[in-house]
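Here it is, the structure in full.
For this depiction, one protein chain was excluded, whereas all remaining protein chains were kept in their positions.
Here the chain labels run A, B and C in written order, and each chain numbers its own residues starting at 1.
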Amino acid sequence: MQKKLQIDLSTLLASLWLCLMLLTAVTAPLIAPHDITAMDLRHRLSPPFGFGGTVVHLFGSDDLGRDVASRLYYSIRTSLLIAFGATVISVLVGTAIGFIAAYFKGIVEHFLLLLIDVQASLPFLIVALAMLAFFGNSLPLFVALMGLYGWERNARLARGLALAAGSQGYAGATRQLGAHPLRIYLRHILPNSAATLLVAATVTFPEIILVESGLSFLGLGVQPPMTSLGVMVGTGREYITRAPWMLLAPSIVIVLTAVAVSVLGDYLRDKLDPTLT
Amino acid sequence: MTLLQLEKVSRRYPIGNTVFGSRKSLTAVDQVSLEVKKGQTTGVVGESGCGKSTTGRLALGLEQADSGHVLFEGKELAASGTREWRLRRQRMQLVYQDTLAALDRRMTVGDLIAEPLVIHEIGDRPSRRQRVLDLLQAVGLGEHHRALYPHQLSGGQRQRVVLARALAPSPSLLVCDEPVSALDVSVQAQIVNLLVDLQQDLGLGILFISHDLRVVRHVSDRIVVMYLGQVVEDGRADAVIDQPLHPYTQALVSAMPRLPGGFDHYLPLPGEPPSPTERPSGCPFHPRCDRAKDICRQTPPELLTLGPERRVACHLVSNP
Amino acid sequence: MNPMLNTPNANSAGAALFASQDVAGRRKRPVLTVNGLIVSFNGVAVLQGVDLAVDKGEAIGIVGESGCGKSVTWRAVLGLLPKSAKVMGEARLDGFNLVGAKSSVLDRVRGGRIAMIFQDPASALNPVHRIGAQISEALFLHRGLTGAAARAAARRLLDQVGIPDAQSRLNAYPHELSGGQNQRVMIAIALAGEPELLVADEPTTALDATVQAQILLLLKDIQRDTGMGLVMISHDLAAVAAVCDRVCVMYAGRLVEEAPTPTLLNTPQHPYTRDLIGAIPPSDGPRVRLTAIPGAPPHRVLPSGCAYAPRCRSADGACAMTRPDMRAISAKHVVRCIRVADGACQ
């Protein structure tokens, strides 16, 4: 048996891509050659460098002559920030609710299970759509709303983990020693669930990227003058015949990032918690 | 001296749905009385669904009895989860079958054994460390095991860790729920010998729950035989095994293959233990009893005291 | 003790002509002989070369602790191991080697000539098919029965294994039956192909004590009535001894002792066998201290000499050096220990 940590090619590529994305997100203000709202009306819809365009606009420019590359860097920054914040919220909220449901039996548990059922009966995108339209939009609100994505799945998972540790497992064994419930949850169940919840987060993260970009694509997510990957795809669709690069650049980033997180998630799952499907 | 006493303890679980379908309840433990004396072992034996594990959990207060009393060291057990109940944990400990599930896989053996000391704020860091080393030695493990994780140990070694952990707060009572059932014969013998030795050294009272009549006979001073949530017979270990009075105990003893001799003494017993949801009327054992009479089908037998340490619940014995 | 040291059973005419491999000489023609069976998973050998033979109409027991390879031996013989297992050696049924045989051949042998039942009857039956259908499937595969004929035969089989109200039980699903009844159904399925050999892999480990006795005695009765061979694999020496004519003790992927049941129980020669017997709490008589074998069986890597030497109380330097061979010490008694003298038990 080989003991060395074996990383296959796809996992390596995925990690490299994610590092690149992270780097881009962090250094966006430094590496962006133009301001994202700066219009260059002489170079409207100019193609990317190498396809008849100039080095000034590396990935071409859009209908208002704004630099696609600069907008792309900032979009990555916004999209990753939203997805990261929302994933953290989703896992935290879900875990808390799941543990509460597992600890309190009876009416509290039934109520939380009903809420989980309700959420599961309404696709999140549609809920978010309605909420955003009627409540208006600001970035913190948007992140908070996206943080609700997948909470019910994480809650179910956390509840399942807590129950499994329960009467027959290590939690029950510690309980009979006389430990306080807080100790059982914080010192035993939470650390034991961390790996599984982390894997769950790698499932939630790319999905939030997709939902965020979908909402922004519909014009209901991130609002101009800010930009995100979905906003760019949404603007790009109008120029699909004349300037496909406006659409392709952000699309490729969305797809590759989502694939990379999935691949990394699979790897983590194999390493940390092979029982998960 | 009586350490633990269960007096007519019952436990029912609601089954089925409350709104749809008929509401039924399952009587897992029915009017069970038994006692564990200091320095002695009481064995509880019976087949699956007889309520022996529930009895163990009731004895520890891990479950609340619907009726009856659980007295530990002369005092009624406080309600589960209360502060008082948690404090009592030091004196009564559980040893369980599935050691892999019951030991937190992220903690080292040393931390696991020290945990009860931490929970009950016994000693300081250096004294706990010393206590862990003493306990490891007492259960036949070495100092090097302290830094290992549960999955790095064999089943027998894990059971030793569970024992050390249970002994850490110096309890007076151990409830052992199928402690050796998951182990191979050779390892089973190691653990059984260890238990017997520890009991002699520490004067522990043990409630030993198992489906294995051989092991129960080997470790117990008294044996309680359970069937469908009820005590059908109890008494001194030798008496119960060598001169069983209840037809069920007789069948149970005869179903144990002798070495040598096999099933030479086998008394055929038809059918299987019924599910606790469908308890027959009268004596719970009558559908499988070839000597059942009318009274057995109608009236549940009382647990009759036959001698100072002998009770049996059977119409055939009480009015032959 | 059962007075059935090999019931006289005439060899079927026209059976294959192969020499019996037994060390012990005088023996009837075996149904199955296993020679030098070696199994390894990912380069780790779990069987180190197993030789044994089962005679027609004989009940043999295979005893050993978990991981000793008792189950793997028989799964290897029937080709039931996962693809990652490498199997070498031979398992001859009427002279035909089953190891490496084509799956079309194995499909006819399995359930037809050699049937197998498993430890956990509840999970060995397919949860979505009715009992009747699962028995009929075996009847169709090996006896070509379909429709009403299959149903009638299935009902007879359920009667034979002692399931009351067989007719209505045919329509039941496995989850509607108890563990003991499910094991009876498994036995019925095994009998459907009228096998010459039934391999029972820990058939009663998952069952309650009173049910265990019922099933063991049922197996014994069926074996005696039909004249088939029975191989009972178990960690429980007492259960095996109660049912089998001959017992093979396995340790770390090898047979270490083999003898008729009374011989093995009364004069065990291998230290492991002796310790194993001493570790079982006696069911009557005075309570003596149990023999606790120190340590645990070797895992993955075998010691260079005798595999049991590190745990053996009578081992000396020689035991740790040389790997002992199987030696006959009397007509039917073989043992793998260098410290046992020839004819020691005579």
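By our rule, contacts are C-beta pairs under 8 Å (C-beta built on N, C-alpha and C of every residue); 3 or more make two chains touch, one makes a residue touch a chain.
We adopt the following convention: contacts and distances are computed from a predicted model.
Its UniProt record calls the unshown chain "ABC transporter permease", which is the correct pick from "Hydrogenase expression/formation protein HypE", "Dihydroorotate dehydrogenase", "ABC transporter permease" or "NADH-quinone oxidoreductase subunit N".
Note on the undisplayed chain: of the listed residues A:V108, A:L122, A:L186 or A:L272, the one touching it is A:L122. When you scan C:V34, C:V87 or C:M186 for touch with the missing chain, the hit is C:M186.
Checked against the full complex, the candidates C:A53, C:L93 or C:A138 give a single residue touching the omitted chain, namely C:A138.
Annotation: of A:P48, A:G98, A:G147 or A:P206, A:P206 touches the absent chain (contact as defined above). Of the listed residues C:P30, C:G57, C:G89 or C:G111, the one in contact with the hidden chain in the full complex is C:G111. For chain C, the residues in touch with the chain missing from this view are 75, 78, 80, 103-104, 107-112, 115-116, 118, 120, 123-130, 137-138, 141-142, 173, 175-178, 181, 186, 189-190, 192-193.
As for the chain not pictured, it touches chain A at residues 10, 114-115, 117-118, 120-127, 129-135, 206, 210, 213-214, 217-218, 220, 233, 236-237, 240-241, 244, 247, 251, 254-255, 258-259, 262-263, 266, 277.
Assume only the chains that are shown with their structure count from here on.
Put simply, the chain farthest from chain A by mean CA position is C.
No other pair of chains has as many C-beta pairs in contact as B-C. Note on chain placement: the centre of chain B and the centre of chain C lie 33 Å apart, centres being C-alpha means. Once the centre of each chain is set as its mean CA position, chain A and chain B turn out to be 50 Å apart. Residue ranges of chain C in contact with chain B, taken from their complex: 1-2, 65-66, 178-181, 208-214, 216-217, 235-239, 241-243, 261-262, 265-266, 275-284, 287, 289-294, 296. Only residues 168-170, 172-181, 183, 188, 191-192 of chain A touch chain B when the two sit together in their complex.
Within the complex formed with chain C, the chain B residues making contact are 47-48, 154, 156, 184-190, 192-193, 196, 211-215, 217-218, 241-242, 251-264, 266, 268-269, 272-273.
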